[in-house]
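Here it is, the structure in full.
With one protein chain removed, the remaining protein chains of the complex are shown where they sit.
Residue numbering begins at 1 within each chain, and the chains themselves are lettered A and B in the order written.
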Amino acid sequence: MRVVVALLALMLSAPVFAQSALPPAPYADRQIEDPALEKKARTLMETIRCLTCQSQSIADSNASMAGDLRSQIRERIMAGEQPEHIRAWLIERYGDWVSYEPTAEPILWPLWAAPLVLLGLGLLLLRGRIKRKRRS
Amino acid sequence: MIAEAGLAALWLAASLALLQLALAAIGLAGGKSELLGAVRPVAVAQGVLTATAFVLLIALFLRSDMSVLLVVTNSHSMKPWLYKFAGTWGNHEGSMLLWVTVMGVAGAAVALFERALRRETHMATLGGQAAISLGFYAFLLFASNPFARIDPPAADGQGLNPLLQDPGLAFHPPTLYLGYVGLSVAFSFAVGALLTRQVDAAFARAMRPWVLGAWILLTLGITAGSYWAYYELGWGGWWFWDPVENASLMPWLAATALLHSVTVLATRDALRAWTVMLAVVAFSMSMVGTFLVRSGILTSVHAFAVDPERGTFILALLGIYIGGALALFGWRVGAVREGAPFELVSRETMLVVNNLLLSVILGLVLIGTLYPLLTEAFGHKVSVGAPYFDRIAGPIALGLMLVMILGPLTRWRRDRMREVSRRMMVPLAVGGLVFLTLAALVWERIGILPFLGLVIALAVAVGSVAPLWKRNLRRTPLFTWGMVIAHLGCAVSLAGMACDSAFTVEKLVAARPGDTVETAGWTLRFKQILPIAGDNWTALQADMEASRDGGEPVLLHPQSRFFASPPTTTTEAALLTRWNGQLYVVLGQEADEGRWQLRIWWKPFVTLIWFGGFLIALGGALALVGRERRGWLLKWRARKAMESAA
Partner (left out) sequence: MRKLLIWLPLALFLGFFGLFASGLLRPDDRIISSKLVGKSLPVFVLPAAASDRPPLSSTEFATGKPRLLNIFASWCVPCAAEAPQLLALRQAGVEIDAIAIRDARPDVDAFLKRYGNPYARVGLDARSEVQIALGSSGVPESFIIDGKGRIAYQHVGDIREDDVPMILDRLRSAQ
């Protein structure tokens, strides 16, 4: 009985999910044979943001567009394209937002400066304390 | 009836909080000390009333009372009772009521059990706690009423988000909230101490158990949350640097710095300003976290119901409380005299470095999380995620771990570099050995960060037990054992993180029932796909058999689940835990020609991450019990001495 209910539920639940019924793209969930290339692809995928999700990389997402992007990335890397070139191509279309890897744009320089500034501040505090000790 | 009673209890509690604040303020500032006698009973009554309101809300959820709006929007009569119960706090209003309840009950506990503080400071602390509670009561009563009714009552509820229908919901939020809001006690202590100018060792001794308690719970809450995300969000990640996760990490970082600082103040009467500042920062981070998560200004996978209007209310509260406390700090800390002096090479200095490094990491996580908000103000959208945080926080955290070896091996007040270096020899030697061994085995094949992580983890593991050498173990104080185990827990966790980053093997395959897949020494046989049904879901389940080295095959059942209310699909991963790692199997979509997408990971030693977290909490608990026991012992001995002298 449970199986019948389950099957019925499966049949009825399909139209609720307004998503493409097409199967995923060929390389959406298929690894590249060459482990070195697959690693390059994977590293890139983990830093590209999914366009239709809340806040995930395309490597972590179930969305169909994420799958299509993964497939495209794998195919392009197999064809010999460099990951950074693919990233730049995506940034050209979607802006910096699509890359979790911060770019070299001026607007992101404070982000890279932040650790140096904070550590510097910390050192200052420490030096101040040591100087005070020496003086007393 | 129950809803009205709950709302009434909440209003009463809020009024009592106002009374508590008034009594404390007038009693202290106006010199009417007779009023102060009423503060403690009022605080206790307030705690009892908020707890009552919360229990009543739970009752409404358990009964599936569909005339209450909150129950309609977040529950369903067909849900298992555990999720009706835990669903009480699986939403904005309910979790806010939990927040206020913990605050009220913690305040009541401070009123009942705190004996070490000077009376003035105690009253100021309770006044501070009441002041903070007032803001949040107002938020609940005016902007997030959990007891609002709906007319006419709905036929049934809209259900609980399926991702939350998991035992993790029963454990993770309450533990986290006990932690976050437990830090409010430290905040109130700091405010009380600044107001009455009692920033000294006695104050620190009084505050320490509260800080430790909150920190232990926060550690457990974050560890549980990480594990829950790991097996529920389906792709084997255990930390995503998501804004909500960062919102829980930041108070923890501040609380960790605080608990080290408060011990220094309690035992050595140094680091006064640091301790007070950290106490203010820790709860401020809790409040900032709650703001970020509920206002909707940052997108997150863990998104709550978001509402900019409520966000504005919380922002106003932030301004009043954090702004007020920091202004008070600026105004009063000048009067806090320097504590006992210490040399450059001393444990105090190590702890200052510890505070600084933790604060730097805290600052960087805060900046990284908020940066997209800043750039958007200039019209430019960016994303800051794992690539930034791993690269920035990682090395600093590793540096902090090295200090973790140094610190416990350095004497208080004054020590010599040569002596310290001598004591460091063994951990450093171990580190060097691991470095060379690993380099020989996996050079170039794993990232530099995981590599260093493993080396440092093993060095710290040895270094954390170093303080126990040459000691009589049975006479070693319990809190020293606590420190050792907590530091060891950090090393264990780090080792787990490094192994997961470096050695995880992923296999994606489109298989047909009957196929066999081999990966990382495991043989998995895909037997069949079955539709099955549960309490309020239906699923497609893959029956698989996994075996290693020809051992007994174990059955695995990864599922793809469909919920009706609300309509969602979740993946239930199948996990197989062994001593040296975890096999993680996920069933994906149907690919063409009757093939099914399977994702299989072998994650060596990944469970060490959460085992380490548990050890850290255990170490904290031992330290807490040890300190309290020592406190009672000293008091008992003092009393005995007085009796025998009389």
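What we mean here is this: a contact is a pair of C-beta atoms (placed from the backbone, for glycine too) under 8 Å apart; a residue touches a chain by one contact, two chains touch by 3 or more.
Small disclaimer: the values here were computed from a predicted structure and weren't measured.
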item: Where the missing chain makes contact, among the chains that are shown; value: A, B
item: Touching residue (missing chain; options B:Met277, B:Val293, B:Leu357 or B:Leu540); value: B:Met277
item: Contact with the hidden chain (one of B:Trp89, B:Phe139 or B:Phe329); value: B:Phe329
item: Listed residues B:Leu374, B:Leu468 or B:Val625, member touching the removed chain; value: B:Leu374
item: Residues of chain B in contact with the chain not shown; value: 273, 277, 280-281, 284, 288, 291, 295-297, 299, 308, 311-312, 315, 318-319, 322-323, 326-327, 329-330, 333-334, 366, 370, 373-374, 376-377, 381
item: Interface with the unshown chain - residue positions in chain A; value: 18-22, 25, 51-52, 64-65, 68-69, 71-72, 90-95, 97-98, 125, 128
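Simple rule for what comes next: only the chains that are shown with their structure count from here on.
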item: Intercentroid distance (Cα basis), chain B paired with chain A, Å; value: 25
item: Footprint of chain A on chain B - complex, ascending; value: 233-235, 237, 240, 242-243, 299-301, 303, 341-344, 349, 352-353, 356-357, 359-360, 363-364, 367-368, 371, 375, 378, 380-388, 392, 396, 506-508, 510, 530-533, 538-540, 562, 564, 567, 569, 571, 588-592, 597, 599
item: Residues of chain A that touch chain B when the two form their complex; value: 2-3, 5-7, 9-10, 13, 16-17, 23-24, 29-31, 42, 46-47, 49, 53-57, 59-60, 62, 95-102, 107-108, 110-111, 114-115, 118-119, 122, 125-126, 129-130, 133, 136
